[in-house]
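Once you've had a glance at the structure underneath, I'll fire off some questions.
Just one protein chain is left out here, and the rest sit where they should.
Letters A, B, C and D mark the chains in the order given here, with residues in each chain numbered from 1 onward.
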Amino acid sequence: MTTLAWTRRRMAFGRFWSVFRTRRAGVAGLAVLVFAVVMALIAPLFIDESVTSVLHDTGRPYSGPGVDSVIGRDESGRSILELIWWGSRTSLLIGFLAAVLAMVIGTVIGIAAGHFRGWFGALLMRVTDWFLVLPSLVTALVLAAILGGSMATIIVAIGVTAWPSTARLIRAQTLAVEARPYIERSKALGAGHWHIMTRHVLPNVAPLLLASITLEVASAIVTESTLAFLGVSSNKTSWGTMLRGSYDWNAAANGAWWYIVIPGLCIVAVVMAFTLVGRALEAVLNPRLR
Amino acid sequence: MTTPLEAAEPAAAQAAGPGDERPAYRGTLRYAATKVGGALLSIGMVIIGTFFLFRTLPGDPVRALAQGRNMTPEALDLERHRLGLDKPRFEQFIDFVTGTFRLDFGTSYEYKRPVLDLIWDRLPATVLLAGTALVIAVGLGVWQGTKAGWRPGSRFDRFSTGTSLIFWSVPTFWLGLLLLMAFGNGIGPIPGLFPTRGIESVDAPDGFAYVVDVGMHMVLPVLTMVGVVYAQYLLVMRSSLLDEVGQDYITTARAKGLRDDQVRRRHAVPNALLPTVTLVFMRIGFIMGGAVTVEAIFTWPGLGQLFYRAVKVPDFTLMQGTFMVLCVSVILMNTLADVVYHVLDPRVRSA
Amino acid sequence: MTETQAPAEQEQATRTTLLEARDLHVSFASRGRRARAVDGVNLAVGAGEIVALVGESGCGKTTLARTLLGLERPSSGSVRYGGAPLAYDSRALRAYRREVQLVLQDPTGSLNPRHTVYEAVAEGPRIHGLPDEEKVVAEALSRAGLRPPERFFHRYPHELSGGQRQRVVIAGALALSPRVLIADEPVASLDASVRGEILALLLRLRADLGLSALVVTHDLGLAWNIADRVAVMYLGRIVESGPVEQVLTAPRHPYTQALLSVLPESPERVVLTGEPPDPTRIPGGCRFHARCQVLASGRAEEAGVAAKCRSELLEVLPAVPEAQTACHYAALQ
Amino acid sequence: QDPGAGKKIVRMGATQSVDSMNPFLAVRLISTAVHRWTYGFLTVPDSKTLRPSPDLAESWTTSPDGLTWTFKIRQAKWSDGKPVTADDAAWTFNKIMTDEAAKTANGPAVENFASVSASGQDLTIKLKAPQASMLDNPIPILPKHVWEKVTDIANATGDTYPSVSSGPYIATEHKKDQYIKLTANPGYWRGKPKLDELQVIFYDNPAAAIVGLEKGDIDLIGRLFPPDFQALTGKPNIEQWNKQGRRAAYLQINHGATTTDNKPVGDGHPALKDPKVRTALHYAIDKQKLVADVQGGLAKPADGSIVPPMYTDFFWEASGDDKITFDVAKANQILEEAGYKKGADGVRTMPDGKRKLEFRFSIHTDTPVEDKLAEYLTGFLKEIGITLTTNRLDSSKFTEETGVTGLFDIAISGWSVNPDPEEVMATHLCSRRPDANGEGGGTESFYCNPEFEKLYQDQLKELDRPKRTEILKQMQKKLYTDAPVIAIYYPNDLEAYRKDRITSITSIPEGNGLIYGGSGYWPFFTMDAKATAASGGSTGGGSNTGLIAGIAAAVVVVGGAAIFLARRRKGAADERE
Partner (left out) sequence: MSLLELDDVSVTYRIASGEVPAVRGVSLRLEAGAALGIAGESGSGKSTLAMSLLRLLPGDARVTGKIRLAGEDLLTMKWGRLRAVRWAEASIVFQGAQHGLNPVRRIGEQIAEPLLVHGLAKPEGARKRVAELLDQVGLPSWRARSYPHELSGGQRQRVMIAMALACEPRLIVADEPTTALDVMVQAQVLTLIKDLVASRDISLIMISHDLSVLADVCGQLAVMYAGRIVEYGPSHEVFHDARHPYSKALAAAFPTVGDPVSRMAPKGLGGDPPDPMQLPGGCAFHPRCPVAVDACPTLAVDLWPAGDRRTAACVHVKEAS
């Protein structure tokens, strides 16, 4: 029984993959993404936190790409390459955790708001709508400014302002699923709220969640860098804080284009990769779009 | 054979007279009323939320006011009294709410002026910047989205979708910095064409030249905002057009002998525009977020810059006032969007 | 073509009532008004009986069916099963739903596309914690005509034809060994050629398991095909009911007559004009009077009941097996 | 037509915005600078020696006990034509003495005043105690006839233009966070400045300001941040101005914060009470490296205390045995001998073995230099077995924790020193500590040393400049050896201007002094510039370029539209299904 279930699951994945594979942009995004994540994960095998130290192994500030450092150095003579490598850990971690936080809140609220009709659902929807219209970056900035900038704060600030769109999406999907006759059938079979939410709604929104979480990570990474740029950061080297550094130390006027362009390109590449994968997943998994 | 009921129905509609949509109109009014009610509720939540959010602040606001200067205890007490901080929390809350309703957001620590005045001063610049950017972004997005969605998979589609996705992935501030470097300062063959700060030259000329001057100042900030924002309009327009193209009524329109562009202009695009219109208003908050960054980079004297400064100082009264105004304006925009959508889409109108 | 069994002549009067609606009213708030979707219905389904509920779109058939299943709460009146009124606490409802099962119109929609046939059929047994799940599922599938059942266990709904899907849905209901099946337009979305197969299955289940069924339909041919008794519903109320042979061959209510007359083969058709009835605006008097062809043609006037038709309310028909009709004009004959 | 054509206009870039144009309230450097250019003071530092010299006060006399000062106000006119009288000055001082709100900016400067009175052009100030720095009074004299109408000082913006001034310039226009326009005061008593107009243009974004200078949108920019300054190296037409500054950067060390009633406050690390630890810290800091890396070499490592070397008179520098130079081994040795042993993780513990030497380093949010400094200090202290963690605080919280509640271990600090160092010395007095209620204060170090107090009192009374200088130097030495604060470097004054626009400029002090960064209006009074060319020119992407670009843009848009329409036509022709 279980092996059969396994083969079927493998087959389902195979089917999914064969469709996903046809979306070239999605596959390219996935490749970039896998590369970025793997690099971030294996970073400690090659370098450690000391690459962010201003006292160790530094070269001439703002020295350009060359033998000494592959893609130039920053204002304190640290290697941009190493900083980017190490900083990707922070950027990706914040992106993932904030997205997961947003997802969890959004999913719970979205499913509950879609499943429970009456005042409870209406209340949840009201709250969601309220959060949705709040200008999220502005709110995140206020939250981070008030709570002070630590990794946890930034994650919470992003997560807490990013969940409503997920909740909206999940709620819409929940409503769509709940309108399907199989929910009625399930109720007629005697199913309770929990059964319907976990057995029917959740599996049906899960693919959408997967797509949406990838998109959410993308926007969380951008938000993190923007917050860092606006002066509230997690105090750890990330691509956003690097860009902030390049701005603070006027890399532009000092001709250190590598300091501005490369971290920015990294953000764009990774965000783009997440976006492409997310869109591809959405197209493959969301029956409405298919 | 007319039945009493059937007879009653057209009678009611005819009584409304041709051109007059009274029943629908009344429906819209009622709808608008509930939406406005909802918006008021949201605004109330904003006020309450803001109060508690800003009351959790660590530190003593009076000392923040002193900004590190040497103040006597008496002076501090006096100030505390003046700000009403010596009252119980609940009374403070009541004061806060009544103050807010009287549009009294307090006095900025930083500018020593009523927050409302400051906001009022800054509003036009933001409206100009964000408004222009929005109009251009929507225009560009809708135009490209339409073209792309009408021929999905075409070279234009792949190119425009790809480009917009790249812009979409770019952090606003980074794009702003690059533009500032490239067009403000000039790089290589690109001359430094555009001013890099503010809304006008100090010695702004009059008349038409002034308009040109302001226009020149707007180029870079508007470009930055448009670059980041237009993608979503493009993508939404594209996908909603794709949705529409699959519909049967499009086939009907073709069957009627309409030209391809007639089908697009008369049927597909107007219908596909509806979701885009809502999105335009829904994402006003996003534009506001962009405005904060862009205004900070280009020294644009708008609300975003005011807010950014308030965050940096930090000037909590100002931050709180600006935050509320930003939120409330977004809520109002959304309400407007709901009502506009309601008026535009007959399907929703009577639902 | 599959064979079908004609059931032996049954003594309808001796059947015990299994499921019953008593003076049932269900209303909804609809755009600021109250839609009285079910407006006083007495209906009984006896053990081993197949009852067809026919009527125009929007007359409240589905609402009645859902209320009978406890999916909708009546605003007044009661649903009684086995003589006791239905309780609405979740425990009692769950117990009730082992006995009474639902089959919906759209088999594709009724199956979760992410569940295999096995999971779909096993859902009921799992909810109710039945032992020997696999055996129950296999048995239900083969009863529903999907043989051998193992071949279907791991298929997904999209890998089945429409008729097979409806069989899976029926198997899902059978897995709980219910005593009553409520089928809401079970074949409406199926191809004509498949339709007979499913109907034959219902008849066979009745013969094999003694299953009672309430079949909701707007197709009189279906009622003729399989039902023992038919109830004609108009605007929330049953206007005529009785044994199929009697009601469909000699209809007494003008509405039933009209319904029968529009069947393609009928000699002369009475096409009712006017809009489908609106449950938010139920006319006074006989609820059908506004569209009644008898009243419009002046026959009611001749019989002297026209005024009554327009103003006098009719009694709610009782839940009896005999033929009966709620019509001022028919009452005269 | 460009309205500025033919005029001499200098545009100064500023990255700080004006907090208020009301001199009673304004505390920011940029605002006080503008007020220095628009208002007269009693005295002004001499452009060569920085000693007090006559400004609105033509001359002055002191009573033998040093308690009564009489200033003779010169015959001058306000820019609206009214005469300047001693009454204006008396009103200004009295207002500050009596109105709480008016104290905001310059309250401490009148703290010692017993009474101020005027008769004709004579202004008499009676002091509570002798005060040597009397001649460095930082209060602009305001026109009584204008300001007495203002009832609510706290909410007065001071935004009335043209302002009524007695300085070299008149403020004529101010757009908040955009720019201020100052025009030459033709009736200025020293004569009209050479410039016709001085503009202050605000940038939120320093990078944009540098771009603006390179492009010629602005002509001068003061107080540059080292990387911005370095970026201008080798740029045509730019004169870089790199001179000793008036600022000292130092670390404030919580060596046992107490209130005025000597009760301990806060949660400072006990190890820092030990002078040996403080000395070890001092040894561990590589000031040379800090200067090189954090300040881009554009600063002087501090071998003295809180008075920067620019003030050659008052500057004290350690020498001989007193002098502490970077020496990690020595620092480790000191700690080792004092019983702070290293644990297994390389971190030292208190001699009693209970607490590790883990210090917080409090800095401000959003200050890249402090962030960078923190990174270096963390590295330095790690070498001597001390862990430093960075604690970023917004400015109000920073002030509270490092100035009142004592919730810090080591904090960044610094002071821009006026020509007379009395003010900065006063920040280390016992009386400046917060009182028992945690109110008041203004201490820079929670320092309270009777010897230092005595020296301070002595210098107050000492009217002989060389002798007073000596006392002030002793005070600095005390701070150096006691180390409640450790000076790290004296940042240079970094400025830049366009040679092609500004033809002459006099710094203060003349020669090697400061331009914008200095106190006083000399540089801006004496500055001369080329007149703006009649048509457009370099100023602000003038309207001509604008027009051309505008037309070009219009052509592009129209052309694009035309092409678009044409293609649409064509598109309609080749149809498809």
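Keep in mind that, in the parts below, contacts are C-beta pairs under 8 Å (C-beta built on N, C-alpha and C of every residue); 3 or more make two chains touch, one makes a residue touch a chain.
This structure is a prediction, so every number in the text was calculated from the model and none was measured.
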Touch with the omitted chain, as defined above, among B:V36, B:I166, B:A253 or B:V340: B:A253
Candidate in contact with the missing chain, chosen from C:A171, C:L203 or C:A330: C:L203
Residues belonging to chain C that touch the chain removed from view: 1-2, 4, 6-7, 56-58, 161-164, 191-200, 203, 218-222, 224-226, 244-245, 248-249, 258-260, 262-265, 269, 271-273, 275-276
Touching residues on chain B - with respect to the absent chain: 10, 13-14, 18, 247-249, 251-259, 262, 266-267, 270-271, 274, 344-347, 350
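Here, only the chains that are shown with their structure count from here on.
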Where chain B and chain D are represented by their mean Cα positions, the distance between them in whole Å: 39
Sites on chain D at which at least two other chains make contact: 207, 211, 366, 394
Where chain C touches two or more other chains at once, by residue number: none
Complex contacts: residues of chain B adjacent to chain D: 58-61, 63-73, 75-76, 78, 107, 110-114, 118, 121, 177, 180-181, 184-186, 192-203, 205, 209, 212-213, 215-216, 254, 259-261, 295-299, 301, 305, 308-309, 312-314
Residues of chain D defined as touching chain B within the complex: 1-4, 9, 11, 17, 19-20, 22, 25, 27, 100, 103-104, 107-108, 154-155, 157, 175-179, 181, 199, 201-205, 207-209, 211-212, 214-215, 217, 366, 394-400, 403-404, 432, 435, 437, 439-442, 539-543, 546-547, 549-550, 553, 568, 571-572, 575-577
List of chain A residues in touch with chain C within their complex: 4, 8, 180-182, 184-192, 195, 199-200, 203-204, 287
